[in-house]
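Only a single protein chain was left out; the remaining protein chains are all shown in position.
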Amino acid sequence: MIIVLKAGVTTEQIDHVIQRVESLGLRAHLSRGTYRTIIGVIGDEQQVAAAPLEAIPGVAEVVPILPPYKLASRDAHPEPSVIDVGGVLFGGGHLALIAGPCAVESAERLDAIAAAVRQAGAGILRGGAFKPRTSPYAFQGLAEDGLRILRQVGDKHGMPVVTEVMDPRRVELVAEYTDMIQIGARNMQNFNLLTEVGRFQKPVLLKRGMSATVEDLLMSAEYILSQGNPNVVLCERGVKGFDPSTRNVFDVSAVPNCHGLSHLPIIVDPSHATGRPDLIPACALAGVAAGADGVHIEVHNCPEEALSDGPQALLPEQFAQVAEQIRALATLLGKTLSVPPGASR
Amino acid sequence: MIIVLKAGVTTEQIDHVIQRVESLGLRAHLSRGTYRTIIGVIGDEQQVAAAPLEAIPGVAEVVPILPPYKLASRDAHPEPSVIDVGGVLFGGGHLALIAGPCAVESAERLDAIAAAVRQAGAGILRGGAFKPRTSPYAFQGLAEDGLRILRQVGDKHGMPVVTEVMDPRRVELVAEYTDMIQIGARNMQNFNLLTEVGRFQKPVLLKRGMSATVEDLLMSAEYILSQGNPNVVLCERGVKGFDPSTRNVFDVSAVPNCHGLSHLPIIVDPSHATGRPDLIPACALAGVAAGADGVHIEVHNCPEEALSDGPQALLPEQFAQVAEQIRALATLLGKTLSVPPGASR
Amino acid sequence: MIIVLKAGVTTEQIDHVIQRVESLGLRAHLSRGTYRTIIGVIGDEQQVAAAPLEAIPGVAEVVPILPPYKLASRDAHPEPSVIDVGGVLFGGGHLALIAGPCAVESAERLDAIAAAVRQAGAGILRGGAFKPRTSPYAFQGLAEDGLRILRQVGDKHGMPVVTEVMDPRRVELVAEYTDMIQIGARNMQNFNLLTEVGRFQKPVLLKRGMSATVEDLLMSAEYILSQGNPNVVLCERGVKGFDPSTRNVFDVSAVPNCHGLSHLPIIVDPSHATGRPDLIPACALAGVAAGADGVHIEVHNCPEEALSDGPQALLPEQFAQVAEQIRALATLLGKTLSVPPGASR
Partner (left out) sequence: MIIVLKAGVTTEQIDHVIQRVESLGLRAHLSRGTYRTIIGVIGDEQQVAAAPLEAIPGVAEVVPILPPYKLASRDAHPEPSVIDVGGVLFGGGHLALIAGPCAVESAERLDAIAAAVRQAGAGILRGGAFKPRTSPYAFQGLAEDGLRILRQVGDKHGMPVVTEVMDPRRVELVAEYTDMIQIGARNMQNFNLLTEVGRFQKPVLLKRGMSATVEDLLMSAEYILSQGNPNVVLCERGVKGFDPSTRNVFDVSAVPNCHGLSHLPIIVDPSHATGRPDLIPACALAGVAAGADGVHIEVHNCPEEALSDGPQALLPEQFAQVAEQIRALATLLGKTLSVPPGASR
C-alpha cells in the first residue's frame, strides 16, 4: 500500500500518518520526491484495508497494491478449479452448457424443453422457481412447486438442475431440490444471501451484477468461499451500457480477465447479456473462444407464451445448432464438452 | 401499446398477432404504412405488460405507452405526498436533513455526533447497524446492539432515526427500533426485501441502485406501495459512471425527473454519490436547488477512526456550514427545513 | 413513425399535429386508445426525420420505425459488401489481419515489425503518422515523414498500408501515401472529416467512438457513403465503461449487431478495446468467433521504447501465435484469411 501525501503536508501530519500506520502493526517507509512525499506501507496490506487512511489530514490518496480478495485469487490457488455439478464439470478444460426456460411454467412444458436441450448436448437444466421481476404485477414463479417440477424433470432426463435463490430464508429449501444454486445479478451484492449459500457445499452459479467490476465479482465470490464453500462458478451476463439496441453490454473480456486473477471457472450468459436471440449464437461462440468454461442459454419451445423473458429465448432447434458449433469450437481449443454421466454424447 | 411489425410480415402472422391481442382482452387497431405495418393496442396496457408479444413471429418491436407503475405515478396521485417520519416531514414544501455516521460504532461516538448534527439543523439521525460491505473481512456492523444504541441516542436528542435493513428476516426487528427503514442501493431490486418492508407502515428510504434507471426506481417503490405501505421517500445517491475521479455520478436530474413522474418525495445523498468530502457541499446545494425534498449526509467526528466509509464523511463543523447554506436556499425557494417537534430551530 | 400524444391533449392540438404532418407531405392515421391517442405517420419517414415533431404542444413522444441510415443498411444492399484494400479482402467470408506499431517511429523499427507480422499472416500494415494524443506534450507523430516511411516499408514487404487521418486538410496527402484511411474513435463524429474522406474512393477504416451507439456508427458510415465512397470497413474498438481494470469495454456483440443491420464488413480491435496485452489474444478470438471480418492488433518489437501506447502492444512472437489461432478458427468457420496477392501464405 502506498500513501501519497498532499502538497504542503506538514511534518506533524507526516508523523501522525506514520504513527497511525505503525499502530496498525505495519512499517512505514518515507520517500520525499521533488513535488510530493509518499509513504510505502510494509506488511500485511489486508490488515489495514478497512482502515480509513484517506481520512487522515494531509493524505491525498491511498494506492492499494494487493487485490482485496484472497481465497478467490490465483495466487492462493494457481491451478484452475474444476467444479463438479452432479458429474458435469466446469473449468480446467471442461466446458458445460446450461439450458432451459427462464421460468418453470409446467411439468409438461419443462419436460419437452429438457428432452430437446439434453439431446442437443446441454449438461445442466435450468428453470426459475422464484423470479426477480422488475414489476410486482408480473409472474413471480411457481415457488416450491416449481422446484419440485424442476427436480423431477431433471431426474427423468438424467440432468443436474440449477435454479435461482433470492431470499436467505429459502436457501436450504432450494439446496434440497437442486444441484447448483444460482445467485442472480441483482443479488450479487446481497451479502446475507452470499453468506447463506456459503454455508452449504452445493455449487453456486454467481452472476456478475450489472454495475459490478470484475473485482466486485471476485469479492462476492470471496464471501462464499470464506464461509467454507469452495464450489463457485462465475458468470458474465452483461453490464449496463448506453446503447439501447442491446439489453446490456456483453463484456467478453471478463472471461480472460477473471482467468488471470482467479482460479474459479467462469461461464457466459449471452441470453441476458444481449436480450436478443439474433445475437445469442455469435456471443455464445465469442465467449467460448475467449476461454469460457461454459455457456448459459435460455431455451423455450413457445417463446410467445413464455411467462417470463420469452422474447430473449432461443427455440430448441436454434439451441441445437449453436450447441453443435460450440462443440466444434471446444474441440478446436482442446476442451471437452461435459455432459452428465451416462449420457450418450 | 404499439406493436411494430417486421418488413415482409405475412397476413397469417398479422392475423395471429391480432388474435393474440384479442385473446388478452384488448382490441387491436391495424395501420398499414408505406414501409411498415403497426398495430395499436387499445385497452388496459398493464394487463398485457408481461405478455411476451415481442416473441411472436413477425413482430419487430413493442412500444409501451403507459408507465409500468401505477401507485407511484403522479397520474394516480396528482398532489405531492408528504411523508411524516416522527414529526419530520419530506415533500410538499418540507425539506429535511438526515445526518449521522456511516455505522453505529459506540454509544459515546454516536452521542457526540448526534448532538452536533441536531444542533446544526438535522431532522433525522442515521447510523448503520447492518453494513453491506464489499469485503467479507470488513466491519459488518454491531447488529442489534447497534439498533439499540441508535434508538437510545435518537431518543436522548429528540431525533427520529433511520437505519438500513439488508435481510428480510430482520425487517421486523429493525422496524421495532427505528422510525424509518432504509433500503440501500445494492438492495433496490431485492424484491423479497421490498415486499417485506411493504407489509409495515413504517416510512421507507429507498435508495436508487447504481445501475437503476428512474423507471426501475419507481418500479421498486411500486413493490412497497402495492403491499400497502404508502410511506416511501426516494433517494438519488449516484449511478455508475466511467470517471474514476468520483465514486459515482450524482444524477441531479433525477430529482425533477421523479417529481414529474411521481408524487413521492425524493432526497439526495451527495456523500455516496461523490465519495468526496470536498464535493459534498456543492452537490448538496445542487440537489436542493433542483427541488430535492431533503439531503442525506454522512458525518463523523473523527473520520480517520471510522470503521466504515470514513474518507467520505464530513466533520460536524463542515456539516453545520452546509446545513446553514441549505436553510438559506430553502428559504429562497419558499420551502421549510423540517426539524423534530420540540426542536428550538 | 408513431406520434404518441399526451394524456389530456385537446382536439385543437390533435388537429394541429395532423396538419403539421400533412404539410410535410405525409398522411396521418389517428388511433384513440383507452388512455392515450396515437397518430401513425404514413409515407417516407426519412422526409420528416429532422422535423421537431416532439416540440409540438400535446406530443409526448415520437417513435421512429425505420433506421435513419439508408445506404449503410442491409435493406439497401442485402448481400455483404466485400472491401478490397490492395488485394486484401474484408467481408463475405474473407477475413484479414491489420498489424503494426501504434506510431511510425523510424524506418528500421517499422521494417523489423513489418517483416515479422507479414511472416505471421498479417494482410495490412498499420502505423500512425499523425497521433491523437490526450496530452499536448506527448509525441504527436512524424507527419509526412511517417507517411513516407510507412509507404516504403509496406511496398518492400508487399503489404497495403493504413494510417489515421485527423485533419480534413490532410486527407488528400494521406490518401496519396496509403491504401486505406483510418478515422479514429475520437473523430467518428468529426463530420467534416467524414465528408472529406467520402470524396475519395480510398477504403476507409471507421472506428466506433467510445460513446457511440451502433446506430451512431452506422450514421457516420452513412456520411461517407452518401458522398460517393462505398468502401467502408467498420471497427469495434471498445466503448466507455465503469470498470477501470480494462481501458474500455470490448462490445463484441456489435459484430453480429452490425451484420444484422448493415452490409458493411466489421473488424475488431482488441488492442484499444482492452489496453491489456494479456487480454488481447482471447478477445481477438472472441471477435472472430462472433463473425468479425478482420482483426486489428498493435505490435511492437520493443514496447518499453515505444513512443506511443507501448504497454498495450503485443510482441511479434505473441502476434504470430494469435494469428495462427485466428487462422485455425477462420478455417473452422469456413472463412479465408486474406493475405496480399503474391504472399506465400
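Note that the chains take the letters A, B and C in the order they are written out, and that residue 1 is the start of every chain.
The rule we apply is simple: contacts are C-beta pairs under 8 Å (C-beta built on N, C-alpha and C of every residue); 3 or more make two chains touch, one makes a residue touch a chain.
Everything quoted here is computed from the prediction, not taken from an experiment.
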Using the touch definition from the top, which of B:9, B:38, B:171 or B:239 touches the missing chain? B:239
Could you list which residues of chain C touch the chain missing from the display? 20, 46, 49-50, 52-57, 68-69, 132-139, 166-169, 186-187, 189-192, 195, 209-211, 216, 219, 222-223, 226-227, 239-240, 303-311, 313
What chain B residues would touch the chain not displayed? 211, 213-215, 239-246, 249-253, 255-257, 260, 273-274, 278-279, 281-283, 285-291, 328-329, 332
Go through chain A and note every residue touching the omitted chain. 2, 4, 7, 29, 31-36, 38, 40-45, 63, 65-66, 75, 240-242, 244
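Here is the rule we use: only the chains that are shown with their structure count from here on.
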Per-chain CA centroid nearest to the all-protein CA mean: A
In chain A, what residues contact two or more other chains? 211, 239-240
